[in-house]
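For this depiction, one protein chain was excluded, whereas all remaining protein chains were kept in their positions.
So that you can tell them apart, the chains are marked A, B and C in the order they are listed, and the count of residues begins at 1 in each.
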Amino acid sequence: MESVWQRLRSDGYGMLGFYIIAVFALAALLVWSGLLGQSWAVVSGGRWESISSTHWFGTNLLGQDILQRTLFSSATAFEVGLSVTILSTLLGTVLGALAGWFRSSWLDELILWVKGVLDSIPFYLFAAAIAFALQGNRWAMHLAMVITFWTTTARIIRGEVIRLKQREFVEAARAIGLPPRTIIFRHVLPNTSHIVLVQATIVFVAAIKTEVILSFLGLGIQNGVSWGLMLAESSQEVLAGHFGNFAAASIALFLLLVGFNLLADSLQDAMDKRRSVS
Amino acid sequence: MVVISCALLIWKIVYKPMNKLPYFVRRLLFGTALVLGVTFISFLLMVHFGPDKTYELIGKNPTEQQIAEVRHALGYDRSFLLRYGSYLRELVTLDFGLSDSSGEKVSSMLARSLPISLLLVVPGFVLGNGLGLILGMLAVWYRGRWLDRLVTGASVAGMSVSFLIIIIGLQVLLCTPHGLNLFPVRGWQVDGLASYLFYVTVPTLALVLVTLGYNTRYYRAIIADESEREHIHALKAYGATPYELMLKHVLKNSLVPILTRLMFSVPLVLISGSLLLESYFGIPGIGQVTFDAITSGDQPVLKAVIGLTGVLFALALTVNDFLYKVVDPRVARS
Amino acid sequence: MNTAVLEVRDLNLSIDSSNGPHQLLDGVSFSINAGETTGLVGESGCGKSMTALAILGVLPATGMTIRSAGIMLNGEDLTALNHAQRRRVLGQDISMVFQQPATALDPVFTLGQQIAATVHRHGISGRKACRQTMLESLELVGFSQPEKIAAAYPHELSGGMRQLSMIAMATVCKPAVLIADEPTTALDVSTQLMILQQLKRLQTEYKTAILLISHDLNIIRQCCHTVLVMYCGRLLESTDPESLFSHPRHPYSAGLLGCIPKLSATRPPPINAIAGQVPALTDLPPGCHFAPRCDRAIAQCRHTAPEPESDNGRTVACFRPMP
Partner (left out) sequence: MTSQRTHPAHPLLELRNLSISFRDRRQIAVDRVSFSVLKGQTLGLVGASGAGKSSVARAILRLVQADGGEILFKGEDIHRMKSQQLMAARQRIQIVFQEPSRSLSPKRTVAESLLEPLQHFAIGSPTERSRKVKKILLTVGLDHDVLHHYPHQFSTGQKQRIAIARALVTKPDLVIADEAVSSLDVSVQAQILQLIQTLQAEYGIAFLFISHDLAVIRQIADGVAVMYRGQLLEQAPADTFFSQPAHPYSRLLLSLASLDEPSPVLNHQQQLNPDGITNHRPSACVYSAGCAEVMPVCGQSEPARIEIKYKNQNMRGSHCVRCHLYDETNINET
């Protein structure tokens, strides 16, 4: 990992992405710790007030301060992003490693079947079905995303484990009789840490974008506010010429996603250079 | 849990002999297993855990007997497997009964809306992937120079914009007095090419903008990968021109990953892509039908759409395997 | 003295990296005569493959700069050509055979298509004429059923047959110079000799000058008229193989010869190796790069690089060459 960090620092765009994410992460931390964006629901002004000293981004239909709502939404975004990314990457890595290690065995075929099934259900219908099944549970959206996002990570990790399993250092470990469990977690998976990191950033972006659309469909965030809800609100306001809500949510969302995409690209290049070396 | 563990046991036993079957048969079996899996899970979520329609159809404080009657009519009293069996039969015969909200025959709804969705999605799909491939090739051709950085930058931006923002943004820009106001905000009165173009332009533009970023980055990565291969450097030593290298050797070697992406994005774009576009632009395609089904919880329609998409995806998977054989000689003759 | 078909004058190649430029090739000069094979021998990373790619001007990585006093092919300076002119020369007057036949041929085109394309690119128009030339070239390298080979994809042939097909492609336009970059390394002993025999046959028939690059001194000894020993991008010695094997002048050549395990009826003495290891390109020692490992090194070796001096056809770059 250390060689990646040096290479990342030397890549301007990668660092730019990292700093953008850091700023948003700071905002999210402040919101979680109650120092920022707490009065997002308070009606503190008239309808659609334009930008002023009290409301830096103006107010929305109900007179709620758009800046507060945008800040709170960045915390929601991280909450959705982190929970989905961590769970789906863990699931994808473990199942991918198992499928790869026991290649063309019944376990591999089973995991591929489950993956195929989940890939072929249209995501938004699946999310709707989960929302029905869990009757408006706060975590329905997150669950739906975790269940379907792990498949790409699993496919990539499976390919990598198949490649690594033929390497001589794995055969040496098997030759002294180390159990598969130890070999996978001590020798094979650490060498995929790169791919997991790149895949995690990509899943994070996908999670945030999906939240926006699910909220628009009414299946997303139930309590609290998110950029998706703000955009859903703004879809009507915009026709009436009030762009405050729309502008704030889309710019914030755009910046955070650009940050993650820059980081993902830079990590990907760092990995390709490293792979050409090893 | 018991069901799952004995299913696992059967699978372990069945797997060994099944492996002996020829490749073609195995892929077919895998395809059907996929469809079964999709339909089972969607049935489980839709019907088993789905909303119970009984109380909506009966008035206030119904009698035991009325409840039993309605439940029987809706088929709730039959065993889980039987109902799943009837669902499969519906899928095979494409007769999904009546829609809860509009009462219309589901299959005719689908038959009416599918062509509209295709008309809506195909231009965006072709442009999105075509442009993506061309930009990808240009980026590799001018690798390291300003055009490459421009394309990479633009694709990062493209990937960072949510579909919803593009739709709302384009609508304001092109369909409202605040912007150019050239195109309709909603609606789909298509009776000829002119009216078709009139209604399809903005949704297609939205579809292209949202997929172009991902497509360009994906195709750029493949083309760049293929042009670093050793046989490309070797051909340079035989005086091959850059055009010949890119358009003949790199492209043909990249054909398989390109086709894989096209095959797998067909179901994705057709269903989820059209869902948003049609619900937002008021186009009566399969997306609109699905959107209404989601918001109103119209089970038969949801079951039908999920079932059909599952079949479509399994088809894409198996067709893709055969495409591998046709396109890539290494696979064909190994 | 035979006319020199290819003459390389003071070829320098450097690659710039995060901490400044690194010298890959340093003042490499040699010439090859028609109908003769010159062997370029050295250990991996010494720059022998880079020399070949620099001569052809098809360097893989960007960020590499070539400086030379001219690379003369039949009197024409390749470094002065623009891209279009160079592409006409490559594959026609000078061409190359690569080490890994498995990855050096395009996997999705048949051998026939690839060779015919090279023929078409260099002046022969018309499908029938190209196909005819292509089949002849395959026959020339020893295939009894050229049609079968022409219709096959690279992954369907054995390593040896792929390499033969590559030789056919490289020599289909009867080039004046053929560069063979470790053509036999990836092959078995029996196939290796088949390849070397075909190269020798082509040479005698078409007077092709061959630059044979290898790390295997035995092969160099059997096929070459002159041998160039390269170490860390510099030519240390150039001589005929017999005198190199009987009494090498440069300590590094002597060390290399000592390292080769001998095949003898009686049990050979324990092997003797050169101390230390090849310095990394990023921190080359000053003066003669071999000095730190050389038991004959003197103070002068450590700060100035010895210039190659030649007497009666043998050159050596060393302040204290072996007697």
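Definition applied: a residue touches a chain if its C-beta (ideal position, glycine included) is under 8 Å from a C-beta of that chain, and two chains touch if they have at least 3 such contacts.
Since the structure is predicted, the reported quantities are computational estimates derived from the model, not experimental observations.
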{"item": "Contact list for the unshown chain, restricted to visible chains", "value": "A, C"}
{"item": "Full-complex contact with the absent chain, from C:25, C:55, C:130 or C:274", "value": "C:274"}
{"item": "Selected residue (touches chain absent from view) among C:18, C:44 or C:62", "value": "C:44"}
{"item": "Residue among C:18, C:62, C:190 or C:204 touching the omitted chain", "value": "C:190"}
{"item": "Full-complex contact with the absent chain, from C:3, C:17, C:65 or C:218", "value": "C:218"}
{"item": "Residues of subunit A in contact with the chain not shown", "value": "167-169, 171-178, 186-187, 190-191, 193, 277-278"}
{"item": "Touching residues (missing chain, whole complex) on subunit C", "value": "43-44, 142, 144-145, 157-161, 188-191, 193-194, 197, 215, 217-219, 221-222, 255-256, 258-268, 270-274, 277-278, 280"}
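In this section, only the chains that are shown with their structure count from here on.
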{"item": "Chain contact topology (line, ring, star, complete or other)", "value": "line"}
{"item": "Centroid-based (C-alpha) most distant chain relative to subunit B", "value": "C"}
{"item": "Centroid spacing, where centroids are CA-atom means, of subunit A and subunit C in whole angstrom", "value": "52"}
{"item": "Multi-partner residues of subunit B (at least 2 other chains)", "value": "none"}
{"item": "Complex interface listing, subunit B residues touching subunit A", "value": "8, 11-12, 15-16, 19, 30, 33-34, 37-38, 41-42, 45-46, 49-51, 152, 156-157, 159-165, 168-169, 171-172, 176, 178, 185, 217, 267-268, 271-272, 275-276, 280, 290-291, 294-295, 297, 302, 305-306, 309-310, 312-314, 317"}
{"item": "In the complex with subunit B, residue positions of subunit A that touch it", "value": "104-106, 109-110, 112-114, 116-117, 119-126, 128-130, 132-133, 205, 209, 212-213, 216-219, 228, 231-232, 234-235, 238-239, 241, 243, 246, 250, 253-254, 257-258, 260-262, 265"}
{"item": "Subunit C contact footprint on subunit B (complex, rising order)", "value": "144, 229-231, 233-241, 244, 249, 252-253, 255, 328-330, 333-334"}
